[in-house]
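As you look at this complex, bear in mind that one protein chain is not there, while each of the others sits in place.
What follows is chain A.
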Amino acid sequence: MLRACLRGANATARKNYRRIPLTSLQQCRHYTAGESSSASKVVVAGLLTVSGGIGGTVLYAKWDHKFRAAVEKNVPYSDWLLGLALGPAAQDPGLPIKKRVELAQPPSMIEKQVKKEGAEGPVKDSSPAPSQPAQSLEECNECHEHKEATAVHPAPTEPMKERPVEEVAARLAQQEQEEQDISASVSASLEDSLASSAKATLQAIGAQEAALQAIMQHTDKLKEAMEAEVLPEEKSNQWKDLEAALADRTTALNDARAALSKANESLDSLRSVIDESKGLKISSVRPLVLAAEENLHNMVVDLDKMVMKVQSAESEAKIVSQYSELVNEAKRQFQREVSSLTPEIQANWKGLTGKLSTDDLNALIAHAHRRIDQLNRELAEQKVREKIHIDAALEQQKLEDQKALDNAVNTALQHVKEDARLDQERKLAELREVMEAEMRTQLRRQAAAHTDHVQDVLKVQEHELKAEAEQVLSSKMLEQETRYRQLTQEQLDNFTLDMNTAYARLKGVEEAIDSHVVAEDEARKAHQLWLSVEALSYSLKTAEADVPTVPLENAAQAVRDSCRDNDFALALASALPEKSLQRGVYSEASLRARFNSLRSLARRVALIDESRNSLYQYFLSYLQAALLFEKSQEAPPSQLSSEDLDPFKLLSYASYCLEHGDLELAAKLVNQLRGEARRVVEDWLIEARLTLETRQVVNLLSAYANAVGLGTTQAP
């Protein structure tokens, strides 16, 4: 734009150089300035638009991630720019997790396939991603392959690779080994703890039984002691026994308690071991765990029963002891009262009946009556109180019973719950086993199907390979055969070729000999022909000044005779014009001489033709001939133009040709004459033609004869 303007400026400057240079330059400068200002405006506007577009794109990409992705996909290097401007693209968390889940599922399936191919082992259908929140697989909780879990996490991000069979088998074997070890250890520990807890529980139960027995014995003894009226010695024995029994009971109880605590301890340890082994989550351990749990439960139940029995016995014993205490207390009080009344009387007053006086007896009886009254009153009181007490006691008993009932109910509930849980677990274990068995059968079926398929494929491949190999074999065989045949054929061909060449040579030799004979014959004939032709050409030369040659008939006849079987020569010989045969031909010299006289005549009648043939024209023609001078001989051009057809010129050309021996050309030129001149030279032309013809034929014949002669002559 600027350049164009400058050019325009220069042009205008040159135009208006003298007139208004300054203003035009100024104008142009103004133009250029204006142009440049508008150009800068355009440039600035363009820059603004571009930057605005880029900024808008970046902002929108920041707001809409899909747009950003689309831009990054379609425009190269935009991802770099956008990353620079906005940071790396944030991934949408919702979708990819689902995708990962889905991706995790098929890789697990693929892995399943791979592992199935590798070895049968524990089923890995529990697969993937127990860490994933929305897992719908039930076996998620029983997922025991941590490795699998960790393997699946990178699986969605990596392309799936089939693990080699050996690795898989090794892994499986390793896992199995580990499992076995763990299960062995767990079972060992379980057994140990079970044994110990069983022993402890049995011990505890035994101790409890013993305690129970002791308690029962004690209570019995106590009852006996309370109710039986036996002799004092026996009573003291009884009391002793009772004390012994009490001691026994306490020791038994202590033992029982200790044993119970030990049993509880061992049971707790067993429980902890069970929980631990449950925590390991190995399927082979489960039945052991289950059995252990059942045992534990049974032991707990037995223990509780025993404890309850012991407790009931204890409560009974408490009642009996309370009763015994009360009785003892009463007895002691009575004893005290009696002793207070009769201080001198000993406790064992039954043995002192003879020592007592009547006063003492009366006092005693009065005291006894008073006592009886008191006792009656007390009894009545007691009865009333007793009712109340009984009610209270009943209430208390009820409460205690309720408590005991509650406890019993709770324990029973617990037991039942425990039972139910154990049942459920047992059922679960059974179900799992069943399912495992089913899975195994399915897998076995799949394996069988796979082996069948592989067998089929192998068969097919075998077929194909066999076919291919056979094909290759057959092709090779064919090749060999063809080569063999080719070789034999070649040999045969060579032999036949040799035979043929030999035969041909023989034939050639024969032919050569024959042709020699023929050739000699031919040569003779050719010679004859040549001689006759020579005679003919010689006879042509016999022409003298105005006398034509001798008639050529004889020579022609001779020629004809000598070439009887030669068509070409015959044709030529018969091509001789009749006139020449009958009359002979003129020689060239005579024709030349005649032409000279003709020439002047032709010149004189040059103007006469069909249209001009009055006498006046004749006069004019004669005048022309007298006045026109031309060269007597002029070399004719190679091509005649229209101006060369003037008779004078033609005659000069013709005489030139005749002088130089070219009769043919002269005849041709003379042939161009028209009108009267032509009529005048007609005969000359005829004669010339005749001569030319005859000469041509003779030349041909002689050439032919020469050729034939040359052909037949053998080169030395």
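Operating definition for what follows: a contact is a pair of C-beta atoms (placed from the backbone, for glycine too) under 8 Å apart; a residue touches a chain by one contact, two chains touch by 3 or more; residues count from 1.
Just so we're on the same page, contacts and distances are computed from a predicted model.
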Candidate names "AP complex subunit sigma", "Golgin subfamily A member 7", "MICOS complex subunit MIC10" or "Histidine-containing phosphotransfer protein"; UniProt protein name, chain not shown: "MICOS complex subunit MIC10"
Option touching the unshown chain, where A:261, A:322, A:574 or A:614 are the choices: A:614
Selected residue (touches chain absent from view) among A:583, A:674 or A:689: A:583
Hidden partner chain, touching residue among A:270, A:288 or A:605: A:605
Sole residue of A:597, A:632 or A:699 that reaches the chain not shown, by the stated touch rule: A:597
Hidden partner interface residues of chain A, rising order: 548, 583, 594, 597-598, 601, 605, 608, 610, 613-615, 618, 676, 679-684
